[in-house]
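Note that this is a trimmed complex: some chains were dropped, and none of the rest were shifted.
The first chain written gets the first letter, and so on, giving A and B; residue counts start at 1 in each chain.
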Amino acid sequence: MMEDLIHHITFNQDDPNLRCIVLYGEGKVFSAGHNLKELTHKDGSDYHHQVFSTCSRLMLGILQCPVPVIAVVQGLAAAAGCQLVATCDIAVCSDTSTFSTPGANFGIFCSTPGVAVGRAVPRKVAAHMLFTGIPLTAEEAIGAGLVSKVVPEESMGLEFESLSGGHIFQIYVNPSPVFPTDEEVAKIVQAITCKSRAIVAMGKKFFYQQLEADIKTAYRLGEEVMVNNIGLADGQEGIRSFIEKRKANWSHGFEKAH
Amino acid sequence: MMEDLIHHITFNQDDPNLRCIVLYGEGKVFSAGHNLKELTHKDGSDYHHQVFSTCSRLMLGILQCPVPVIAVVQGLAAAAGCQLVATCDIAVCSDTSTFSTPGANFGIFCSTPGVAVGRAVPRKVAAHMLFTGIPLTAEEAIGAGLVSKVVPEESMGLEFESLSGGHIFQIYVNPSPVFPTDEEVAKIVQAITCKSRAIVAMGKKFFYQQLEADIKTAYRLGEEVMVNNIGLADGQEGIRSFIEKRKANWSHGFEKAH
């Protein structure tokens, strides 16, 4: 399943028509995390290493993916499933969703989920989740910053029935986009796909890079990024479209302005 | 008082029956921080060094303590008292509690409290507290992530009367636990004590370690921690109990699985 997600997130990420990726979970569980039955002693520590190394590759792959990755949660996101939500760039959940890191209840502390959750929410919220295993409600999750938006469950119901299957749903702009009917998700997807792919990719890469730098270094690097951005054809086209009060006509690529 | 707290937090932290520590403040003040009368010039800077070095040892001791440390606040937590709340893994407060870092009003900026508060809440909240000295209400404190839960003051009243004394209350599982009657605190303590002590200790140590690493290092270290955790007897017992749908029978120690 993780390999499948990695495949979907990476295999066509250079397709210029891919503008953002939306991860859905079907049914009442977004993702319950690792299958504990795969983690028994008899499988050996080499296999366990492989499982968690794959999991890290998935999470870092989301951060490195050139298009924004959006989690749409309806129901339970637990352990590595909660890590997945915490890792995505943006997350929208139904008002009945819950989020937990209950691994220690089953002897496996959610240490790697804590890497993502501890960077997404205040540390007291993360510690409460990790040490008690008690879930956050959707309301608590948005208060803590774990999700970006909460929507009524009703607005999501139709959507899930109409999806043909799978946990992943990639948004292409061409051929014709299949926008999810949930209004909030559609608004986010619309806001992303109307921008230049290259500009968003450049911005996403720098965003996660600078968060780990000290602020002076972040600004020094950021000045370079801004100047490079302005020098791109899509940078200049964006400015011209603003001045001329018209819709921009993006190349979506990294070509320099003449 | 700080030495007394350090003593209580460290002296029997290796007792296998100790599963979590709850810090209470009796009466209307959780803790008002340092006694300013001890910080006059005549005491000399060696003494001042000792006071703040002891204070740092207490705070780092809480983070290094193998069992979760929970602050239960009823009333005012100010200056180093607010630092104590910010440092504990989990904090529950009554809805009439307040939190402040007013040191600069008395000429002593709350610089060391800011180390803990600045890591617990958004920096604009911390800066407002530190530069103005104006207190946060309980509602503002939970919104900012300074506390984990807010409970009605009434639910705490009984509790404090029934406690025999002291600012510290350690939770042992054996002999019979004296659970605080406040429902939220009891729920948290219950959730922690039903887990393996060793698994929680391993998870807590890594949680604070990885928060200070870059995310790639955090995941690399986290993979090791997960694999080691799975290899423990309590890791395997947890998985088996999950598969067999029964209560786990923990050793609470770090023995490896056979």
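Keep this in mind: contacts are C-beta pairs under 8 Å (C-beta built on N, C-alpha and C of every residue); 3 or more make two chains touch, one makes a residue touch a chain.
Just so you know, these numbers come straight off a predicted model, no measurement behind them.
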Quiz item: Given 2 shown copies, how many make up the whole thing?
Solution: 3
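Note that in this section only the chains that are shown with their structure count from here on.
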Practice problem: Would you mind pulling out the distance in Å between where the CA atoms of subunit A average out and where those of subunit B do? | Solution: 31
Practice problem: Report the residues of subunit B in contact with subunit A in the complex, numbered from low to high. | Solution: 68, 89-91, 119-121, 143-149, 187-188, 191-192, 194-196, 199-200, 202-204, 206-207, 210-211, 214-216, 218-220, 222-223, 225-227, 229-232, 234-243, 248, 250, 257-258
Quiz item: In the complex formed with subunit B, which residues of subunit A make contact?
Solution: 36-37, 39-41, 45, 48-49, 52-53, 56, 59-60, 63, 104-112, 114-115, 118-119, 121-128, 130-134, 143-144, 208, 212
